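Everything on this sheet refers to the single structure shown next.
Apart from one protein chain that is not included, each protein chain of the complex appears where it belongs.
Then we have subunit A:
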Amino acid sequence: MLPGHADFALPAPAAPVRLNGRRPIPEVPQMNGHSEAPSANEVPPANEAPQPTRSEKPAEPIDVWDQRVAGALAFLRRRLAGNYEVDDFGFDPELTDALFHPMLRVLYRDWFRTEVFGVEHVPVDGGALIVGNHSGTLALDALMLSTAIRDQTRAERHLRLLGADLVFRMPFVSELARKSGATVACNPDAERLMSQGELVGVFPEGFKGIGKPFADRYKLQRFGRGGFVSAALRTGTPIVPVAIVGAEEIYPILADIKPLARLLGVPYFPITPTFPWLGPLGLVPLPSKWLMRFCPPIPTAHLTEHADDPMVVYNLADQVRETIQATLLELLEKRPDPFGL
């Protein structure tokens, strides 16, 4: 290290473990370690999944399809009879797992070729506040983050997102959000979820983050008043920063028509290379390559009595922000071509 270099504590540069995606990470030289290979092979479920079905098929060819039809009908019957559980926030785990996640997984795996690092930093049980950078015009990064946590963590946990009140103002969207486990970003809800031991996801940049022009990509915006930090402090929940690379390129905002946005009551009206020129086709996200890295958790249990101290809250928010910004730059070096493989 150079003398006088600002000794900023970056998250441990853990060896990249291949968790998903079909192609190898180019940065990891294959000849480097045979010792790493088995650990990398432990996880991928994608290779294992087809095998059992293939081995079952010759034995009882009808059975698989019969089970699928029976399963689908039973699911339909349970839904039509209202025979399922919904929690206080409106979260419907059955619907989320059966309907939302399979659809999001296609985007996550095949369209964005997402790779995830540092999943070991996501707690296996108990509450945690996952704080990420927000980008991409539509909040697809939040959905991809929840898919990553559901698919990649060993505990297969559900991420409970905190959304802007605009989301809950819109019909249909509000109900999809509630059923998939999201709730309004406010301290009472955040604290209630965290004290119940849930994984809570928040994007403190809010609309400033997703609505920023393409020229400002990967520049973190202001973190609001740090309400997320005080909620974490009050409940003593660890904060896990996460950096998400890739969402900036899905709908690059070239211009923002402010009067039209005001007219429609939305925070911005984006002009992207495809929207509104191609109509509904413009809603198809560009297939950028996504990387996510979870950073080591920041413990807050010892700071519970400082939840109302603005200085502590502000400093901690700043620490989270700097960690995400530094990790973003590190991830960007790993991905020289936004649309590469």
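Simple rule for what comes next: a residue touches a chain if its C-beta (ideal position, glycine included) is under 8 Å from a C-beta of that chain, and two chains touch if they have at least 3 such contacts; residues count from 1.
One rule holds in what follows: contacts and distances are computed from a predicted model.
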Identity of the absent chain, which is to be given by its UniProt protein name, from "Electron transfer flavoprotein subunit beta/FixA family protein", "Sulfate transport system permease protein CysT", "UDP-glucose 4-epimerase" or "Peptide ABC transporter ATP-binding protein": "UDP-glucose 4-epimerase"
Residue touching the undisplayed chain, where the options are A:69, A:155 or A:255: A:69
Given A:135, A:174 or A:237, the one touching the chain that is not displayed: A:174
Of A:115, A:151, A:189 or A:205, the one touching the omitted chain in the full complex: A:189
Residues of subunit A (touch criterion as defined above) contacting the omitted chain: 62, 65-66, 69-70, 73-74, 76-77, 79-84, 86-90, 92, 165, 168-172, 174-175, 178-179, 183-184, 186, 188-189, 192
